[in-house]
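I am attaching a structure below and will ask some questions about it afterwards.
Let's turn to subunit A:
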Amino acid sequence: MGLTVTTFVVISVIKIVIALVVLLTAVAYTTWLERKLVGHIQNRWGPKRVGPFGLLQPLADGLKFIFKEDLTPPHVYKPLYIAAPILSLALALTSISLVPIGNWVEVGGVYTPIEITDVNIGLLIILGITSLGVYGIALAGWSSNSKYSLLGGLRASAQMVSYEIALGLSLVGVLIMSGSLNLREIVDMQGGHMWAWIPRWNIFRGQIVAFFVYLAAAFAETNRVPFDLPEAESELVAGYHTEYSSMKFAMFFMAEYANMITVASIATLLFLGGWHGPLFGPWWLQNILPVFWFALKVFGFIFLYIWVRGTLPRFRYDQLMAFGWKFLFPLAVANVLVTSLIVALQK
Partner candidate 1 sequence: MLQLVLFFVFGTIAVAAAVNLLAQRHPINSALSLVVVMASVAMLFLLMGAEFLAAIQVIVYAGAIMVLFVFVIMLLNAGEEERTAGSRVAKRLGFPAVVLLAGLLAWTLLTRNQHPATVELSGRFVGSPVAIAQLIFRDFLLPFEVTSVLILVAIMGAVVLASPAGTTTGRGSPEQPPAKREE
Partner candidate 2 sequence: MKPHLHLWLIPLLPLAGAAINGLLGRRFPQRVVTLVGNTFVGASCAMAWWVFARFLSLPHEMLPYVRDYAVWIRAGDFSVSYGVYLDQLSMIMVLVVTSVGFLIHIYSIGYMAHEGGYYRFFAYLNLFMFFMLTLVLANNYLVMFIGWEGVGLASYLLIGFFFLRDSAASAGKKAFIVNRIGDFGFLIALFLLIKHFGSLDFGHLFPAISKLGVENAGAGLLTAIGLLLMMGAAGKSAQLPLYVWLPDAMEGPTPVSALIHAATMVTAGVYMVARSNVIFTRAPSAMLAVAIVGCLTALFAATIGMAQTDIKKVLAYSTISQLGYMFLACGVAAFSAGIFHLMTHAFFKGLLFLGAGSVIHALNGEQDMRRMGGLRKQIPWTFWTMTAATFAIAGIFPFAGFFSKDEILWNAFASEHGSWIFWSIGLLTAFLTSFYMFRLWFLTFFGEFRGDEASTREHGHGHIHESPRVMLIPLAILAVLSVIGGWIGWPESIGGMQRFDHFLAPVFSSHAEEAAVAAAGHSKELLLAGVSVLAALLGLFFAWLLYQCRRDLPDKIASALGGLYIAVRDKYYVDEGYAAAFVQPLIKGSTYLLWRGVDAGAIDATVNESAEAAQHVSDALRHMQSGNVRSYAGWVAAGAALVIAYMVYLGVR
């Protein structure tokens, strides 16, 4: 692609800004969505005073976080205590930079993908970054020198490391089918329809099991119900971020939701056919629609998240481990075997 370094930098900066804004907004309104949904599930109203339908609630929360006193308890291991939330948030935000949310677009004579960068091993890098995400939680739990936090951190690290395996294996099936690690190629593989009406999404092409495994593993990776033991209120006050307050806590909070969005986008890209969907209308609409479809699918996934949170109880820790190792892991392996067998036979 013939573009000079300067334009490259400029475009990258623009894209980064846009991505950050969009992502943070999404995070904020995911929280609003969660409270609202859970409220309705629990037969409440949820936030409704700040703005219409409490739409301004996230801003209020943000302000509140900012104005709260940032107190650092004694006997904490300062450097890590401070570094931990930053680390988690940074990693959470970084991983989104590799997620393509639409086709290439032509803006002012510059032809560029709608994502910060297009790497041909994007998926691997995303996995790597998410795997680094453990440190934030573990260090937070350890450095804040409190038994609740420590237990939470321990649980979190063990749980995330264990489920990371199932997660990765569940993706392998898709990778085998698409034969690439480039998210864009994977998505392009899923364009079109089978028998004229079923979209050729991986989930419809036999990866349903993998999708289920991915779902469960993703819940665990993001410490969401029913795998939210690291921050199990009823057992260890608030888990690894018991000792955190104000902005640091907010960072963890945002990191968690950002991770949710990342995971949702990956699920969309790998299983739900990415931005593919019915295209119609004029050219501008043609450019917008894919992004819309993408956003819609991500929204649906997040909706599922919240729904599950509102309805399912929490695991016991040994159950969690047993589930991960004795059920999900073999299931993912079996899926990989079957898929590779089918692919090999089709060749």
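Simple rule for what comes next: contacts are C-beta pairs under 8 Å (C-beta built on N, C-alpha and C of every residue); 3 or more make two chains touch, one makes a residue touch a chain; residues count from 1.
How these were chosen: all candidates are chains of the complex that A comes from, given by their letters.
The model shown is predicted, which means the values in this text are computed figures rather than measured ones.
The candidate list 1 or 2 contains one chain touching subunit A in this complex, and it is 1.
Every residue of subunit A that touches candidate 1 in the complex is listed here, in rising order: 77, 80, 119-121, 124-125, 127-129, 131-132, 134-135, 138-139, 141-142, 150, 153-154, 157-158, 160-161, 164, 168, 179, 181, 226, 312, 318-319, 321-323, 326-327.
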